[in-house]
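Here the complex is missing a single protein chain, while all its other protein chains stay put.
Labels A, B, C and D are assigned to the chains in the order they are written; within every chain, residues are numbered from 1.
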Amino acid sequence: MNRTFTFLPPLLGGAALIALIAWFLPSWNFVLAIGLAKGLPVLGLVLLMRGGLVSFGQGLYYALGGYTVGLASQYFGLKDAAALLVISAIGSALVAFVVGLLLSRYRDIFFAMLTLALSMLLYGILVKSTELGGTDGFNVHGITLFGIPLTGADRMNGLLLLIAVCVLGAINLGLFGATAFGRLLAGVRDNEIRVEYLGASADRAVLIAYVLAAVMAALGGAMSGIIVGHIDPEMAFWATSGEFVVIAILAGTGGVLAPFVAAVVLEVVRSFAYQYAPNTWQLVLGLIILALILFLPQGLSGLVRRGPRAVNAGEKS
Amino acid sequence: MTAPIIAAKGLRKRFGAVVAANDVNVDIMPGTISGLIGTNGAGKTTFINMITGYLQPDEGSILLEGGEIVGLTPRDVTRRGVARSFQIPQLFNSLTAVENLTLAEAALRSRGFAGFAMLPDSALEKSARATLERFGLERFGDSLAGTMPEGIRKLLDIAVAMVARPRVLFLDEPTSGVSSEEKFPIMDRVIAATRADNMSMLFVEHDMEIVRRYSDRVLAFFEGRVLIDDKPDVVMNDTQVRTLIIGEEKAHG
Amino acid sequence: MNGLLGAVVDGILYSAWLFIIAVGLTLIYGVMKILNMAHGTFYAVGAYVAVTLLGWWFAQGLPPWGIVPVMILSALVAGLVLGVVVERGILARFAGRDPIVLLLVTYALFLILEDVIKLIWGVDPWIASDPLWVFGQVEFGELIYPTYNLFIVVVAAVVGGLLTWFLQFTAKGKILRAVIHDPEVSRSMGINVGRWNLIAFITGSVLAALGGAFTAPTISVVPGMGVEVVVMMFAVVVIGGLGSIPGTVVGALIVGFVRSFAVHYWPELEVFSVYAVMALVLAIRPQGLFAGVELRKI
Amino acid sequence: MAEVKPLLEVDGIDVAIGQVQILRKVSLAVPKGAMVGIIGRNGAGKTTIMRAIMGLLPLQAGAVRFDGADVSREPAHKRAGRAIGFAPEDRRLIPELTVEENLLLPSWANHHRDAQERLEGTYRLIPEAREFRNRRALQLSGGQQKLVAIGRAHMVGTRLLMLDEPFEGVAPALSKRIAEVVASLRPLGLSVLLSGADLQHAGASLDRVYRIDRGQVDAS
Partner (left out) sequence: QADKPFKIGVPTFLSGAAAGPFGIPAKNAAEIFAAAANAGELPAPYDKKGFGGRPIELVVIDEAGGTTKQVSEFRNLVEQQGVDMVVGYTSSGDCLAVAPVAEEMKTLTLFFDCGTPRIFEAADYQYVFRPVATATMDNVGAALYVSEKLPEFKSYAGINQNYAWGQDAWADFEGTLKSAKPDAKLTTSQMPKLGAGQYNAEISAILGSKPDVVHSSFWGGDLEGLILQGAPRGLFKNSVVVLTSGETALHRQAKQIPDGTIIGARGPNGIFAPENTYNTWFRKAYNDKTKEWPSYPSYHMVQSLMAAKLAYEKAQGGDAAKVPTKEDVAKALTGLSFEGPSGKVEMSLGKGHQAVQEMVYGRVKKDADGNIGFVDVVRYAPERVNPPEGVSSADWIKAGLKAAN
């Protein structure tokens, strides 16, 4: 088998496992769903991070996905999840393409901050849009998939759909990693001068990764809107994007499964902290993050990867 | 008479008070190998930087097979068949040597929509290892570029540059940092590869032995000017070159 | 006319406040390459310590002129304790890790400190507003301001002046710049890089706490007050060019004035203003206004 | 002839970077006032030895002694304080400072009272540096940076000067002079440790040469 596809068995296994857990522990399936929905933007972030780029503004697309679902179902009566997901994906891809034409020139902290600024601009607009509920946002209900209900008592269906979306997203990015553009990202991170002197466009690779990441984030936001049944500007707030970054770092850049695992783990940890340390859950969460960084230097994906690589030594030139 | 593949005319470049190129005129003929020598700071790297689009000359023109390339980006220049290595190697430090070469191949194939096609892992790796072997680097296939010794990085830098199969190749001090007993075998390999593909090549070098042995002609730079541009023997015996660059005359009084 | 004067005065006050805190952030980043997400929380701790000490000071009926030293002392105490504990206790353990991982470490720190603040000071707001009254008022046109508000401008000028003088004109400052650029080579030249890291981190923390201490009397000191601050400071330092002191001055002035003029003339745009100007500056100058220099690489 | 105690003694050191073992049981000695070369092909470990001596890499085993004192656990900046100067092969100047400030940095760091004299000495050694003393380091060509880096090491290295590949990338006229100059430092009691793929330039003046291959050293 081609090495490109090695991620498939664990991915499908993981998906089946999550579905099983949700089946046997129904009281956890909402937490799992939230985790998975956050995993999608993280998946995109991890792709960007392979190119050395950290976006502090994936909330922009998370919100875009959520609001697409909300607006289309509220104002245009479109209630079918498949159609909503497709519209979210296409819409955010278009936005990301235009925005990306500017953004793809930026690197490092400047990329991070510009993405942050852009998502905060959307946040500002949403906050001011009282017709859309302002900061309170609004509820989304009655979304179905080809007539099958997804929420309420049938939320297992919603979770299954989400799992399917995650698997497709992960396969998509896994395969992208094997394309020329996908491989180029590592070069962009390491040495852009060399990339240019190989006749390739670093900006182009960044643009493509950015658009893909945006689509993932939008799908996550759309699924979150469907499953939570509520959307609000918080989705575009920097803290939301920041949380994606946190999960992405915990996940590490090693694979397409780790983002989901990290997101779910963090969500479960957070749930426990909320219930058992309501007054100090932030402290607990902070300590756990520190411990994870200390003991898993490569992120969760480092757990399954071969030994650590001394990347730091690369500062030679 | 054949036309030069690269014709640089009247190049000027200054950085504040420093004149790094002062009316530089150089023709590079197809299929030839030129050596470029000069004191430190003479403008050798600047010359390569201007040709490959990293720096824009203040004045002058550079024709690649008759077409103007001043104003093009490094990427565009590279796509037109010019490649280079660097005085300080430019590698993908967190990747292995094999990965560096496959990435170079990926870069080559990322032009246009072809970039979305999936690349065959094993085939790429095989050709990367073959390239390494050609440069005698097979031992380093799986070590990270960032952790390799300087000399190996130099070589890998050249190998990476040659993945694109350019028609003109510029090497900035290819053998500095390489042990002396290995300099010649390495140059042999590089020269063989260039000749095989009928490339033109220009290399900057401080080691006069190498220059004498491998160049068809030699250019000597001094303070942004071309001191002399001639056959190796002529250049090496030129008094100015001997005093200013090789530093022999002084010894002989 | 009055409106304009007010906008300018408010702009200066706001810029001064931004500068003091942001310059600490930029200093820490410059030396340690750590973008400290907990910087806003350090600011909050400075405010809490100051408000506690000030409350005590006035409760004792001690003379009002003493509050400036009290606030400086608060900042020093807060900055030193936080600086030493965090740098030696936590950051040193993660030395050499990827900057992005260090970012996550400071984020964890931010979470932890937010709760630690709650454990120490509770969730009720703290107030010590006497300084706003005891120094009287000044008038600019028709607008009156507590004289105390001008203190922050003085503090900002002193901080900015001292830092610039130190970095540009003293040998120690140039040593620090060497550390900023290349810690390893600095070590082999005989520079104690570990100590400079600590010094830079403490200085940055003290500056954040100083901003908090001088702001404390004018605000209600509440949990979470540092959360928004840190994003604002990121905007300032990014506009100015990370790691650059003159850049931070300019960044603070731009953000301060843009916000002030928005409030005065286009209040509905106030929320957008900072991010819009950040996007605009970056669109024109991708590296910020005063980007650091790189050694020639090729 | 009674063997005097060497100035620098590297005694069976093992060094690993990350998981990779780079040096194995490396020993070498630099007598006072001697000029010693380390020759080895690329990747043999020359740079690693120097970095280990400087304290930039931790030792797994063995010891480094300088002037009789065991400095194995001493941090790098203290070793510089013992008047060991190190010019790395990849130059590493501070780009935003001027050439002169770059040269003065070690003196400031080590509180040299005679900084100005040292500077004059360095300019005498490398007159080129005087020419571009007020230019910022970021603008220098590769070779010019190399010269300044050697000069900077010379500012602090009044007892031991470690030059990693000083002749690489330097035009022949200049590398000859560097060799001469380095040799001329010897009468002043300075010891020099040089590395290179070959040291023909230093050639005759070397008192002792160590050959290193795959992290192991033989004296010759």
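Methods note: a contact is a pair of C-beta atoms (placed from the backbone, for glycine too) under 8 Å apart; a residue touches a chain by one contact, two chains touch by 3 or more.
Here the structure is a predicted model, which is why all the values come from computation and not from measurement.
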Among shown chains, those touching the left-out chain: A, C
Residue among C:101, C:171 or C:227 touching the omitted chain: C:227
Absent-chain contact - pick from C:26, C:74, C:149 or C:197: C:149
Option from A:31, A:175 or A:296 whose C-beta touches the chain left out: A:31
Subunit C residues touching the omitted chain (full complex): 2-3, 6-7, 9-11, 13-14, 17, 114-115, 118, 122-125, 127, 129, 132-133, 137, 142-146, 149, 215, 217-225, 227-228, 259-260, 263-264, 267-268, 270-271
On subunit A, residues whose C-beta touches the chain left out of the figure: 26-27, 30-31, 34, 127-128, 130, 133-139, 141, 151-153, 224, 228-230, 232, 234, 239-240, 267, 270-271, 274-275, 278-279, 281-282
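Here, only the chains that are shown with their structure count from here on.
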Mutual neighbours - chains that touch subunit A and subunit D alike: B, C
Most remote chain, CA-based centroid, reference being subunit D: A
Centroid spacing, where centroids are CA-atom means, of subunit A and subunit C in whole angstrom: 32
Length of the line joining the C-alpha centres of subunit A and subunit B, rounded to whole Å: 43
Multi-partner residues of subunit A (at least 2 other chains): 193, 309-311, 313, 316-317
Shared-contact residues (touching 2 or more other chains) in subunit B: 45, 87-88, 90, 147, 150
Footprint of subunit D on subunit C - complex, ascending: 171-172, 174-175, 177-178, 181-182, 184-194, 292-296
List of subunit C residues in touch with subunit A within their complex: 35, 90, 93-94, 96-98, 100-101, 103-105, 107-112, 114-116, 118-119, 227, 231, 234-235, 238, 242, 268, 271-272, 275-276, 278-279, 282-283, 286-288, 297-298
Contact footprint of subunit C on subunit A as seen in their complex: 49, 54, 102, 105-106, 109-110, 113-114, 116-118, 120-121, 124-125, 127-128, 193, 238-239, 242, 245-246, 249-250, 279-283, 285-287, 289-290, 293-294, 297, 311-312, 317
